[in-house]
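Attaching a single structure in structure tokens format; questions to follow.
Removed: one protein chain of the complex. Kept in place: all other protein chains.
Labels for the chains are A, B, C, D, E, F and G, by order of writing; each one numbers its residues from 1.
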Amino acid sequence: MTDLNVLFAGFGGQGILFAGKVMAYASMMEGKELSWLPSYGPEMRGGTASCSVCISDNTIGSPLVVNPDVLVAMNLPSLERFEKDVVPGGMIIVDSSIVKKDVSRTDVKVIRIDASKIAEDNGLKGAANMVILGRLFRETGFCSAENLDLGLQKSIPAKKINLLENNRKALSLGIES
Amino acid sequence: MTDLNVLFAGFGGQGILFAGKVMAYASMMEGKELSWLPSYGPEMRGGTASCSVCISDNTIGSPLVVNPDVLVAMNLPSLERFEKDVVPGGMIIVDSSIVKKDVSRTDVKVIRIDASKIAEDNGLKGAANMVILGRLFRETGFCSAENLDLGLQKSIPAKKINLLENNRKALSLGIES
Amino acid sequence: MNEKVLMKGNEAIAEAAIAAGCRHFFGYPITPQTEVAAYMSKRMPKIDGVYLQAESEVASINMVLGAGAAGVRVMTSTSSPGVSLMAEGISYLAGSDVPCLIVNVQRGGPGLGGIQPSQADYHQATKSTAHGDFHILVFAPSTVQETVDLISTAFDLGDKYRMPAMVLSDGMLGQMMEPVVLPEPKEPDNDSKEWAASGHQNKRAHNVVNSLYINPQELESLVIARYERYAEIEENHQMAEEYLADDADIIIVAYGSSSRVSRSAIDAARKQGIKVGMIRPITLWPFPKKVISKHAEHAKAFLSVEMSMGQMVDDVRLVVNGRVPVEFYGRTGGVIPTPKEILGEIVRINGGVQ
Amino acid sequence: MNEKVLMKGNEAIAEAAIAAGCRHFFGYPITPQTEVAAYMSKRMPKIDGVYLQAESEVASINMVLGAGAAGVRVMTSTSSPGVSLMAEGISYLAGSDVPCLIVNVQRGGPGLGGIQPSQADYHQATKSTAHGDFHILVFAPSTVQETVDLISTAFDLGDKYRMPAMVLSDGMLGQMMEPVVLPEPKEPDNDSKEWAASGHQNKRAHNVVNSLYINPQELESLVIARYERYAEIEENHQMAEEYLADDADIIIVAYGSSSRVSRSAIDAARKQGIKVGMIRPITLWPFPKKVISKHAEHAKAFLSVEMSMGQMVDDVRLVVNGRVPVEFYGRTGGVIPTPKEILGEIVRINGGVQ
Amino acid sequence: MTVKGERPHALTDAPFHYCPGCTHGIVHRLVAEVIDELGVEGKTVGVASVGCSVFTYNYFNCDMVQAPHGRAPAVATGVKRARPDNVVFTYQGDGDLAAIGMGETVHAAARGENIVAIFINNAIYGMTGGQMAPTTLPGQVTQTTPYGRDVSVAGNPIRVCELLSSLDGVALAERVTVDCVKNVRAAKKAIKKAFEYQMAGKGYCIIEVVSTCPTNWGMSPTDAVQWLRDNMLPYYPLGVYKDVGEGEQ
Amino acid sequence: MTVKGERPHALTDAPFHYCPGCTHGIVHRLVAEVIDELGVEGKTVGVASVGCSVFTYNYFNCDMVQAPHGRAPAVATGVKRARPDNVVFTYQGDGDLAAIGMGETVHAAARGENIVAIFINNAIYGMTGGQMAPTTLPGQVTQTTPYGRDVSVAGNPIRVCELLSSLDGVALAERVTVDCVKNVRAAKKAIKKAFEYQMAGKGYCIIEVVSTCPTNWGMSPTDAVQWLRDNMLPYYPLGVYKDVGEGEQ
Amino acid sequence: MPKVTVDNNICKGCEMCVVACPKHIISLDKTITNNKGYHPAHVTDQDACTGCGSCATMCPDVAIRIEV
Partner (left out) sequence: MPKVTVDNNICKGCEMCVVACPKHIISLDKTITNNKGYHPAHVTDQDACTGCGSCATMCPDVAIRIEV
């Protein structure tokens, strides 16, 4: 794999940016070139959030992922908005606990994973993002398992280090899903 | 006479700008093209004042008189500063009540007139400017006598119309000097 | 027709604006434009107009924004540092499509600089008065009479294209007196702008005067629409005077005060038999590209004469686009060039082109 | 060497400034640069530095003027409308020869505009940040690492030439994270400026930091002296990256964010066999004229790609001076162009030049 | 049948974009109700400022102008001088009115400009993500006072009503809040009085509404209301700081 | 032999450019004398503002910075934050401090910025030729209030000491004048106290000097002094408006 | 009998009404997630409602309508 462009999208509060950050950090540990770019808006709560992650062996040009290799859609508006942009042969990962609608594209690999439910069922409310990232890791192998864990460690600020284990657990639930 | 460029210079408060204005208005009545340009600075009192008056049958280019045909010098610093700039064959009019020093240029016509004294002696304190303008008029004939008077009338604001006669008198003292 | 009177440039600005139906003036004192405000403060109360001395230039331009948004013909005047303080507000006016008149009686910069005449705000006026993509109309009179005439053009075009207009004067033009004939006064027309925020009187949907568009596509399309209007203006409203340009080998490009000095120099050079002429931009934006481009076909050299370190010269170069050399002569900091200096440049260039 | 870390562009700006020995930050919050200030407010108190949130951008830049005049390394950061409010202050800094760093994380304009990335402040940064004749140094990084590197260059050159320097970033570069290696921190050097107003300790004549010169000749001569320094800078400090430019028929000129998108488009075009390359200005003022001029000898066309309605393109045209066509492609208002759009332009121009 | 909670006519149908529980929404409704009750929607011009409430131009059904950050008083002055018969109000946050706009505020007040300022004091910059405002309390943690506001470095909070009440042009300066039904009603009364004073030409009126910003305070909306009571109100006491009275001036 | 009227060391030899009888000169001397008496010339940085006194940078022997119009408090803040051991003062006119600089003034005061503001209230814009200032009296004729200041149009004068004294950061706000020997001495005492407070880190100090502008008032210097007594002092009463006292804060 | 209606599309589940209701008969309906992602409020015991209007007075989103 040389280039991988991923678009994470969902509601604000679902940990979209964090999932991207873990992926970015893991890729850095892997020795890749990479970029992480969030969508941003006025600070009012609500609305959608998304972030672009590019990893490559070469210098990253545009960090804005317009045509993702992988789309992670954690809510319906995100799927509706970005589905058409995925490159043919690409992948769409959907949190099927939240997005009931089917993906209509047939030229991409579609993965529906009950991420929110899996997380909640395992006492990891709010960690659906990591479940999905685990699955994304399994599907693409964008880095080694070690580096994924290192990426997670680097992404969690010192003050919230208590959340590390839960996130690890969620990641592995995703990997094993 | 086609072009006449005059530089009036002296202390603030001597009526330098007003003299130029009367000349400008008179020239306008005469049907000339003309411009009047004051020096200006911060508003603090003291220091020197000067103004450029250009009159011509043609469009006025630069309104700033750098090389005057006529220099009116109502104090010493003005004479010292501008004497050298007068065009050869030009004229320097000096208020000799105030400027004791001689004009050193020999290639110009020099007129020394005891303007302040003449004015004071005639109960016209502060009207030395008009005495000089009268003399300038006599020397150059830049307009008709009627238009000079019209120019004076136009230059005096309605509120100060009571000063008209004194200024007229000063003008004629200059003309007759 | 009105009588010919002798007026200071600054006072003529004020009286011309009143004649153009302007009844709203907001400003803050600064040399060398104080006479504009002083004149307004005398006249406005007598004609049911509004003269308000604001607490700053920032406040002035925002009062202009408010009054303009409410649909009235409105203006402010200032000098160089004041324009810098108005930058954000001008960008808002442009971004909200609110017309107004801004007078800049330029003085020497940068910083507090000096108070003598200058043309060093050319780029600020024509390229980037503030942040973002936009233009304002910029008019550069060279006589008091032309100042008077352009004031009403500036108001009218500003209204037509819903954009701010600037009259770019300077300390010399503002302070000098020349004979002037004032135009017949127009009745104020403050009630014909349908987009204005002046109370909907329960007769229409609410009007919003605004420059915020969170959606970039929406913002882009508004900017593009504005640039289409700009293109129309560039096509139709370039203004310039040609002076002895048709047979000229050397063409001076100069506006405002420096064009007056240049004219004296040209007259002197012609007497020496040098074929020199002038293009005097009257609109600085839109820049009179057409007429410059036309003369670039026969002229052997251009000379931009400015009271700055060389700003407009780039616009001349962009039009000439390498066809012939474009040279520059300028003085700055409040120094007014003399005809003699410019003549010297003409003679020098003439040596080269012969 | 320091560890590689993942950092937001905005945070990297702050950390790089601290590493460059900057201990004085004055600013006012505005999206999309808030992280700079937030970061500073966390770090400065820990390292005996000064973080002060001013009441406005006008106050910020004047605090910068005060601290800079007192001789310390000082900075502020803001986004587009904030720069407009700083205009007067920047002109004073330039006119008083006080160095400082100003960061502009550009967003869409004009007016309140939007908060998405833009490059529409190019003219404001490079031509006329405010009134008067002056320039500021303008650096345009395209990666987070380069942002870090240029911060210290900006401080150093600003100090060397006693002038304000600007780092012109945008919402994309400010918000994105990339791996970055921070430089070894420098000790602050706040006591070596002999001209500074920091108390003469009865050891020297009083220093005056000032931009007012009532005598125009004096003002002019200071401006001319400054322009001599500018000429030296133009000679020695032009910076640009060339990417596949040597054999290119088409040369894209693009800086910052738009250069990244252009690079993607160039890679795609090269795959199609189109000989396209890029000159990426790193200094916008001084503009990298030399390298552009060099390539104008072999290229068949230039294409300026900007996130604006076309501003830098004029500078490219001035350098190319008619030798080959100079075209423009841009998006504005916060829209980021896609590699595909630019590729389309390349293909179109390639059709023409073949 | 009577209906309570009906959407005032002076509000458009657009749902507010504010965060859940943000008191901006309550104040919007009160202003709109006052406009309805006074029957002045058709001649009212509102001036939106820069802050979370910048989009008020989408919510109020009267004509609206969006002003640069802090400049609403100047913009409103322009509108009012151009259209003296209009009813003109600004809607400003504490960053807008008391930081960048302090100069314009003091001067509009000193001029006795016939406008109403609705002033939302939520002790923080909401829109930009929670930086210190001039009204941020001593010790309060914000994005730019991460260790709590240290007044010896970041300065003291400004009490706007107290500050302005020394000025001759001020007709009414009142501080209210909207933490409970009773105070919401009092707030509305104050706003109505301000509009009435303007229509009577009495001068500058400011209604300071002590408000919440649950998002940037990092609390639930209902906790935020409690925090407001416990912390804001002691520092910003409710009350009338200046009132020229009903009579002739 | 003792000498009175000796030029203070903190004044350069440059003669003042002020108009005859302008009280700016008296205040300059007082500030210089205070600097001399406190022995702080070597660590003092003055900030000149834009107004007739802009050229103070030529007159004071300490280091000087010239600030943009109205921004002296911000410039002084920058100097003081960069050099906390310096003694920093601004010298500002009423247009500078109370019109364009109102925002910076209120905020420097609220921050309790350790600086001294010498505030020359001459009820007019001197340098630009006599326009209305924020402190111009009701009915006073100026270049831009040719029919006398009509407060219903041009607004009410601002009493700066009264306005600022509500702010927590203000250590000293005192209004003095220099119309006679006694008051000149009192003015000097106030200025000295302000400098001492700064050196003790007490916060923002402002000394408002009710002053004359003979030129733009259109009077002889001595008539101007009388006009000041008759018209200015009743409107701007002398006195201490705030004083945190000598003790520890 | 008063009737309280909450506009589910507008409600943001802020609970200001929940706290304001003197009868404690309002709560969030966790069974519903609206298109903004919030659980809207609903009245759990309509019969106990006095129609006092407190809920509407405190609602920042004008989401409550009471017919009395």
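Criterion: a residue touches a chain if its C-beta (ideal position, glycine included) is under 8 Å from a C-beta of that chain, and two chains touch if they have at least 3 such contacts.
Since the model is a prediction, treat every value here as computed from it, not as a measurement.
Asks: Which of these touches the unseen chain: F:23, F:121 or F:177?
Replies: Looking across F:23, F:121 or F:177, the contact with the absent chain belongs to F:23.
Asks: Could you pull out which residues of chain F are in touch with the chain that's been left out?
Replies: Per the touch rule, chain F residues meeting the hidden chain are 1-7, 11, 15-16, 18-26, 29, 180-181, 184-185, 214, 220-222, 225.
As a working rule, only the chains that are shown with their structure count from here on.
Asks: Which one of the chains is farthest from chain A, going by Cα centres?
Replies: The chain farthest from chain A, judged by C-alpha centres, is B.
Asks: How many angstrom between the C-alpha centroids of chain F and chain E?
Replies: 34
Asks: If a residue has to touch 2 or more other chains to count, which residues of chain B qualify?
Replies: 41-43
Asks: Could you tell me which residues belong to chain F and also touch two or more other chains?
Replies: 54, 66, 68, 99-100, 102-104, 107, 127-129, 134, 154
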